[in-house]
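With one protein chain held back, the other chains of the complex are shown just where they sit.
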Amino acid sequence: MDMELEAYLRPPEMDMPPYPAKVITLATGGKLVVRQVNRDAVPRLLQAVRPTLEVPRDYYDIVGVRLYAELLGWYRYRVRDEFCLIGQIDGLLVGIVNTRAYSPEVDISLHTLAIERGLRIGAHLFAAKMEYSIEYCGREEVLITAESPIGFRRWMIEYDLEKREGQHELGGATPYALTRDLYYRNKERLVAGERPVPEELMQVAEREIIIASEEDILEKILGAKRRIVQ
Amino acid sequence: MRPVVVAGAGMIPFERRDEDTLVDMMAVASLKAMDDAGLGDRAVDAVYVGNMASGLFNHQVSVASALVDRLSLMPAAADRIENGPASGGSAMKNGFLAVASGYADVVLVVGGEKMREVIGPKATDIVAAMTHPQAEYIYGVTLPALAGLFTRLYMEKYGVTREHLTMVAIKNQENGLLNPYAHIRMKITMEGVLKHPQAHINSPVVADPLHLYDCCPVSDGSAAVLLTTEEIAKDLKKPIVTIDGVGQATDTHTVHERSDPTELKAVIESSKKAFSMANAKPKDVDVAELHDAFTVLEIAESEQAGFFPLGEGAKALERGDTRIGGKLPINPSGGLKARGHPVGATGVAQIVELTWQLRGEAGERQVKKAKTGFSLNFGGFGNNVLAFVMRRKS
Partner (left out) sequence: MNTITAYKCKQCGLVMYPHHFRCLKCHAREFEEITPSEKGKLLTYTIVEQLPWGIDERGRVLGVVEFDNGVKALGVLHVENPKMGMKLKAGWDCVRVIGGEEVYGLTFQAA
């Protein structure tokens, strides 16, 4: 690689503190490990995103395609200051969230992809990335938009977000902001997790990011739709 | 009155069904009931469709006329019956009366609702349209809110705890795992939805003291039965299951006007009437399908329908009496909590489940030696309730 030219193409990077992993006890009693991954994990994560690319239901296709591009861009140094958190149950990848820093004061929330449904995985992971932006990176606010009605309900209504002028990086609906104050006001109600993650759980999570089969992923995100004529 | 036989029963899995229209869902459930009965091409005389709000959810009305056309059942009589969440039960009652009275020999009863066409808060608003327009609706009251007002009083009066409520949810979601037609097929734990210090994030408040896992899901779905006379049914291959008792009663529109709001008078009266018509007693019942739109209702109904003394429903639950294998299994189907609650479909789905249970066709969730079944379909917040007693004829 011509690193001389590459140096021009790579964005500068802001220092970001590590996100300490946490474990969330789910309604099933199962343990969701939420942790930060670095660039090396991206090829693996893309395997889980790929099956969503042509699923129009709940805008999985739009979320999937954009998340795919954002992760790939981060992996190959074309997106600036992105971070990615994942959720795993017994090693199995059940969700991905990502955000990009815009300035030391403002983060831009990008996407939330839940592969397992009905367990509030998306809600837990969204809360985790807000936790990282506000509590660990020290941002004053996070800009948020929604592409699906589920996203709208989860983030806009649950967090009482403040409307902002201008555009969100994704170029869609009017952005809203989760301010530091709103975050702390809603934290007790919405942000779960315990630290440190017990060693054995952490080992299982770190040993391998297990990706469900394409068939399984499709069944999960389509709500296991059973055929009408049985 | 002539005895009324449930000759055929069928339903489609309840869940979110974006791709299917309401009328198509009802047509498929109907075909299943018709095929199950095995009456061949025999004409259906009348069709009763239980549906609460197709006009609001789906912008379609006159769905009974649409259904008979879709199924080519003309010139059968066809009516849509709207009675809130008891629409299915009311359609069942009308079908029952048609056969019992001699007005019709073969009757199709279908319940169906497609609620997921609108997003959650809109569905909540449509369902809330059954409340009193001036005395309740304007305040933002929802059905879970009315249930919340009731639950607080019930807990205080009878010592019911949130643990009891969660036990209902756990039991019914376990049963739902055994039911291929159930919307929610997920085992939940006491730790995950109640005991863990952060469980309130998994199971947030909907209408305090009721949390997410105390409430039934919003579902799409349909269920159907074919009713006929003993004479016609005697040559059919299936075991004979009859509807022997039907009771219906009403209570005040608003919850606040009841002198004792913990007393569900329409549950008490409708159950008494159904038992009396069937010449049966609560202790004769082997399996019950109750209207657990909210966990507290399963406990309250199990008492007020006559199965347990007041205040004893939660104890029976603790003892495991209401589990499959217990003294009186309640909601082996998973109930509204796990099977789901497409409002107009529920009253019919309960009869479908009892038919399968009484015939011995309920698979993994079969209640052993079930001979007598009971169902309760609760409309409004208890202002219009239907009860049914069914038996298997040996």
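Order of writing sets the chain letters: A and B. Residues in each chain are counted from 1.
In the analysis below, contacts are C-beta pairs under 8 Å (C-beta built on N, C-alpha and C of every residue); 3 or more make two chains touch, one makes a residue touch a chain.
Everything numeric in this text was worked out from a predicted model, so none of it was measured.
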Contact with the hidden chain (one of B:Met74, B:Ile138 or B:Leu310): B:Ile138
Which residue of B:Asp208, B:Glu231 or B:Glu364 touches the chain not shown here: B:Asp208
Selected from B:Asn58, B:Thr254, B:Thr322 or B:Thr355 as touching the chain missing from the view: B:Thr254
Touching residues (missing chain, whole complex) on chain B: 119-122, 124-125, 128, 132, 134-136, 138-142, 144-145, 148-153, 156, 204-210, 252-257, 261
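The definition used in the following text is that only the chains that are shown with their structure count from here on.
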Whole-Å gap between the CA centroids of chain A and chain B: 39
Footprint of chain B on chain A - complex, ascending: 24-30, 57, 118-120, 124, 149, 153, 157, 189-194, 223-226, 228-230
Interface residues, chain B side, partner chain A - complex: 12-13, 15-20, 24-25, 28, 32, 119-121, 180, 184-189, 191-193, 196, 198-204, 213
